[in-house]
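Just below is one structure, and these are the notes that go with it.
Apart from one protein chain that is not included, each protein chain of the complex appears where it belongs.
Up next is chain A:
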Amino acid sequence: MPSSHDWINKPLGVVEAMFAQSNSNPEWEAKVLEYFKGQLREKESHSWVPSLNDVPLHYLKPNSLVKFRCLVQDMFDPEFYMGVYETVDPSTKANVLRCGKYKDVTECGVDLNSRNTVTAERQTFYCVPIPGESPWAKESYGCSSQARVVPSTSYVPSRQKRSYEEDDDDMDTQPQKQREPHTEPHGNGDSKRQETEAPSSQTTAPSDCSSHLDLNFPLPGERGPACLVKVYEGLDSFKLNDTLEIYGILSVNPVLTVLGEEKDPSLLLLNPTESMETPEEQRAHDPPASLVPRLHMLYARPLQHNNPLLPSAPTEDQSAFVSSFLVEMASVRAELLAYLTHVLLGDGLAAEYLLLHLISNVYTRRDVLPLGKFTLNLSGCPLNSYTERLYQIVQQLVPCSYRLSMSLHTMNSMRLVPKKDYVANRLVSGALQLARNTSLFLDETQLEQGQLDSSGVRNITALGNLISWQKVDYDFSYHQMEFPCNINVLVTSEGRSLLPSDCQVPLQPQVTPPNMEEYLTTIHMAQFTSQINKFRVYLSLARTLDYSISDEVTKAVEDDFVDMRKDDPQSVTAEDLHRMLVVARLLSLSLGQTTLSRDGWMRAKHIDMLRRSRTEQQKSLNGNEP
């Protein structure tokens, strides 16, 4: 390995060298950050850094630089540490100043009475991989990584690269999901390989660790490393549920575990009769490093989107990429629309609305009002696993998604809203703790008649609040605390959904394939990966575009509204205007237009009319639908 990569392999060496040069001039800290930022700014350099998301923990070298794509799930209380301390060499009695930053444990022979000790503050964030990340996104991130990883154990798998991907595949296949037939043979190979590895690996055997250590993932069935991230700078700039790409120094020092385990009172000067932490807290805050590694943050980049196919940073690259893509926007849209129409059994209008829904995004909040949200209720969905297949198709298109089957049992038993556990002093996650722009697929076709208990009512209320206000009230026992979110909610139901929605589209299938499974699989298979990738880029990109309405169009819209009201005041309400403006916005953006044109407005009005007349029609049928 070339020495130029020392900053990746031995970042602590770099830090210590800078500290040694500084002569306790506090500016060295900024220099360190600047250095790593500079290194990462170099072309492609960030892809050399191994990622905790793709590489099993035991392949990573302790104290090396790693990156982690994650969601801030919880923030612990700040702690103090010795930023600078002095050690005494027992043989020479020479005092040496040492740097305690980015470390968990000290070197030997600390002089606790030294006057040079500096106490500093840091905070720990509990981070989990981004919940509901689609398999294709994971895979694609994994492929783009150029990190050369040498496992820290003696075992060197011959097909190293390949096996990671398989690992990923394996992880993402949720238990309730049917295993795709083609993964079967690989699965066998996998298990063999795992057998040989098992003793050295902790992360690949999560089944036994979950029994005594809850890693607190928001979604059930998730896997991947959770991480305790030690944050040193800019504490206030991070918020709960932020999605970040963190570059930091990995610390899996097993000493941590032992230190936490047994304290020899004679070694510690101060040992309170009562520990300040209960065993539950201890377990939540100091899990074994082998299960939950520590990451000392050097640099964190907020993720605007989680799509590996798009350039990540807002650089010149990106604007070039955007402008080149804008050209083909309209054609990609047409293809995607055709694809979705097929998927929705030939219903073009529903496909149009689904497309708009997929690019919707809460772009701002005016006081309590979230603007830009577009919850779609697709009613009249055929039963028998259609919705399941539909979800799989959505999952193929968006980077993050989750399907919540709204059966009575799940509604009554599942924890949707995060709750503060005061015993362990941590935030117990719930399924609604999701990253921004996650697609939440609520499957109401699974609902049956029966009794909702109190937690069921709470869950339904939480879903309703999420849809109406785009916020989740986290349960802090003595009070609730609102956390704003930005989640695309798609509700599929037989009749009109019991949840509120911004817009309801009754599905009108034009074709009735005899075998639904086969039909959808064929459609899905017919798409080339390159085509699907285009769709993925399209959906992520359309949502990031800026948008405005000119004064002239504003006037026209106002006039139009008043005119409509004149004819029949009951027909159009303020709420309708709200919705139509959102539709107009999304429609324009979906075509790559960043301003609203008169045509755009008329088109929006038109499709809304179509949709409404369809809803009316459905009403008069009075539930006699297929």
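Miscellaneous remarks
In this text, a contact is a pair of C-beta atoms (placed from the backbone, for glycine too) under 8 Å apart; a residue touches a chain by one contact, two chains touch by 3 or more; residues count from 1.
To be clear about the criterion, contacts and distances are computed from a predicted model.
Only one chain is not pictured, and the protein name UniProt records for it, out of "DNA replication licensing factor MCM6", "Exostosin-2", "Fructose-bisphosphate aldolase" or "Alkylglycerone-phosphate synthase", is "DNA replication licensing factor MCM6".
Across A:Asn25, A:Asn384, A:Ser413 or A:Thr554, the residue that sits in touch with the chain not pictured is A:Thr554. Here one chain is not drawn; of A:Ala30, A:Val457 or A:Ala526, the residue touching it is A:Val457. Of the candidate positions A:Met82, A:Leu215 or A:Val428, contact with the unshown chain belongs to A:Met82. Interface residues of chain A with the unshown chain, by the touch rule above, are 74-75, 77-82, 100, 103-110, 112-113, 115, 117-119, 121-122, 199, 202, 208-209, 212-213, 236, 239-241, 254-265, 267-279, 282-283, 288, 290-291, 363-364, 366-369, 371, 422-423, 425, 427, 457-458, 460-461, 468-469, 476-479, 481, 483-484, 547-549, 554, 557-558, 561-562, 565-566, 569, 573-575, 577-578, 581-582, 585, 596.
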